[in-house]
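Only one protein chain is missing; all other protein chains are in place.
By written order: A and B. Residues from 1 in each chain.
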Amino acid sequence: MATQDTRTSIVWDYAPAPESPDHVRLRDSYGLFIDGDFRDPGDGRRVPTINPATEEPVAEVAFAGPADVRRAVESARAAQPGWAGLSGLDRGKYLFRIARLIQERARELAIVESMDGGKPIRESRDLDVPLAAAHFFHYAGWADKLSYGMGGREVAPVGVAAQIVPWNFPLLMAAWKLAPALAAGNTAVLKPAETTPLTALLLAEVLQEAELPPGVVSIVPGDGATGAALVREPDIDKVAFTGSTAVGKDIQAALAGRGIPLTLELGGKSANIVFEDAALDQAVEGIVNGIFFNQGHVCCAGSRLLIQESVADAVIEKLWARMGRLRVGDPLDKNTDVGAINSAEQLERIEALVAAGEEEGAVRRSVACALPERGWWFAPTLFTEVAPAHRIAAEEIFGPVVSVLTFRTQAEAIEKANSTPYGLAAGIWTDKGAKAFEVASALQAGVVWQNTYNHFDPTAAFGGYKESGFGREGGMSGLRPYLRISS
Amino acid sequence: MTPRLPVRKTYKLFIGGSFVRSESGRYDRAGDFNIPRASRKDVRDAVAAARKSSTDWAARTAYNRGQILYRFAEALESRAGDIGTGSDEVGQAIDVLVHYAGWTDKFQPVLGGINPVAAPFLSFSVPEPTGVVGVLAPDEPALLGLVAELAPALAAGNTVVAVLSSERPLAGLDLGEVLGISDVPGGVVNLLSGRRAELAPALAGHHALNAIVDASADAALGAEVDKLAAESVTRVRHAAPTSSYADAVADPLSRLEAVTELKTAWHPVGA
Partner (left out) sequence: MIRRLPHVDRVGVEERAATLGKRSIKTTAKQQGIRLAVSMIDLTTLEGSDTRGKVRHLCAKAVCPAPAMPEIPSVAAVCVYPSLVGVAREELEGTGVRAASVSTAFPSGQASLDLKLRDTEEAVAAGAEEIDMVISREAFLAGDDTRVMEEIVRVKEVCGDAHLKVILETAELGSYDHVRHASMLAMEAGADFIKTSTGKAASGATPGVTLVMLEAIRDYVDRSGRVVGMKAAGGVSSSKAALHRLVLVKETLGDEWLTPERFRIGASSLLNDLLMQYQKTQTGRYARPEDFSTE
């Protein structure tokens, strides 16, 4: 017989809900994807790729040496006239196939993305993979409409594109790079990041399944040396890079005098500005999404939180309470909000900057959560009493660390937000549209989110001002770097 | 062994996602088949169905509409052999769907944009679906001529009531069966077979219709459509029957513009 006692004693917590990797078909070892097939490296080597949540190897991957890169570029050159010679409709149909295959293999791709990079399965499943498919889908539709994206002019592809992507959104960034390049009739050599090559290699399998002509896309994993070799190849027509500002500067310098068009999507220290008239609960969600999304490994992360003084205490209190509900841990658990730090090296960088913040006198609060014994982890962290001169207010941390600064007036908010060498993104939280648009137009940032943060769409241009890079990805403007006017 | 006796097909109208007979109970003969001869009341029901599904269809994301149109192309490809017309025409019709699947999230920045007004305002213009679009399909090519008018209307977010060719209705009715297994929601496309001369005026004179695309290539009927449309300022586009894929994609913006309304919004900038 049920009694009153059975009901009051019920405690409720979520049980572990790990996504099963049973469905994943990973090979033990992956070669370089060149000219339509996986090939043994010539002057490259094979290295394990590590799961940052366990420090265990996931698979072995070939890293390309300079001669391998040369082969990839040659195959891209050879394939380019044939690819560009297809009708736009047919190029589009290949891209539609790729989009569909990514959708079909979504679960597998999401799991591998989380295993290789440490991001929560919730994000790889709900954001990275669907958005990658959406990018192919969007640019598939451009392939037979290119002139509409270029003011009605006759257009031609630039040729062979060398593309380098980072480790924070491995598959998605590959899609951002490849989809517009291919739609426009270019062929591409893509270098995935050192620590996260696997989903790009699964994408290579997708390209095979789609029967994409050999050489149209080659995928050459590797470290910085591979990337350096790629951008120094003589027979490339275009370079697109996403990664750190330091490497971006090197690439820009390396291309000096060569006349090769370049697009760079680099680092940031983006301001997320909360005004006193904002919907505060949603602003807090936006702050959390802005900085803890993907462990803060996001170039446009809202890492500088600017709060109007009149609501600063209230917002910080709500934010701190909300941070306490973040679930940190196993990236494959469907209830995890914050996963593993991508690499030991990145963890060291985060720890060093956080230590600097404490030394400089900012007040640190880190969520007291139980972190797994193995793997690389960093608890979500909030800094208050931050001065604009502090390193944690100026330098990109690229981790789950938010620095709070306050402001008194709109003018001061704009001045503080712009006072940085970066200019990738910004957030504005206010209920007043006229203010939102005025602040948006005053901010030196390539993307300004109003009452939201970290939203991405294939139709919307993305890219930075100042040292956050140049050139845009997404939408019509994402096609332009891959096209030239032909008449 | 006696040869297997085949099961014959019953052709029906496609209204609100259901296959129905004409409420009038009438039929016409097309090839070896009896096909429903739709009435004015069927037109009324079809417009009602199109209007009912219009809010949802227009509210879907452009991406979703694109996916659904592409899925429609996939479905048509897999049933290409079942369509009562030549395979080359079906192939071209599929490619037309693929082309317009790509427009769903692209015509907005091409037809619309930001207006740099000389005042502190953010002003932008966006094309929006006009609502319910009537289509008068040509006799030749019956399928391609229909799909070339359907695709832009759907891509732009409209729902459609189409009057099929009186001469060659089977391809259009077959297309309805493909729609039935595609992801296109019920009511978004409604297909009526019967006598164009009887149905077209009923459709053009329906005040709940927002635009009509007349590809009938019948000048006298076109003039009547114009007159009826004027009663409720229905937008009319007269078009020659689309004869090829190239023809269908030669000027997509005109096709899209004919079934959209451009909305300009103003918002103050300055707190």
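By definition in this document, contacts are C-beta pairs under 8 Å (C-beta built on N, C-alpha and C of every residue); 3 or more make two chains touch, one makes a residue touch a chain.
This one's a predicted model, so the numbers in the text were calculated from it and none came from an experiment.
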| item | value |
| --- | --- |
| Shown chains touched by the chain that is not drawn here | A |
| Contact partner of the left-out chain, one of A:Thr54, A:Gln208 or A:Asn451 | A:Asn451 |
| Absent-chain contact - pick from A:Thr54, A:Gln103, A:Gln208 or A:Asn335 | A:Asn335 |
| Contact with the hidden chain (one of A:Glu211, A:Asp281 or A:Glu358) | A:Asp281 |
| Footprint left on chain A by the chain that the document does not show | 1-4, 6-8, 10-15, 17, 122, 126, 277-282, 285-286, 325, 333-335, 431, 451-452 |
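Following the convention adopted for this analysis, only the chains that are shown with their structure count from here on.
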| item | value |
| --- | --- |
| Centre-of-Cα separation between chain B and chain A, whole angstrom | 40 |
| Chain A to chain B touching residues, read off their complex | 89, 92-93, 96, 134, 137-138, 140-145, 148-149, 410, 430, 432-435, 437-439, 441, 458-459, 475-476 |
| In the complex with chain A, residue positions of chain B that touch it | 62-63, 66-67, 70, 95, 98-99, 101-106, 109-110, 122, 249, 252-253, 267-271 |
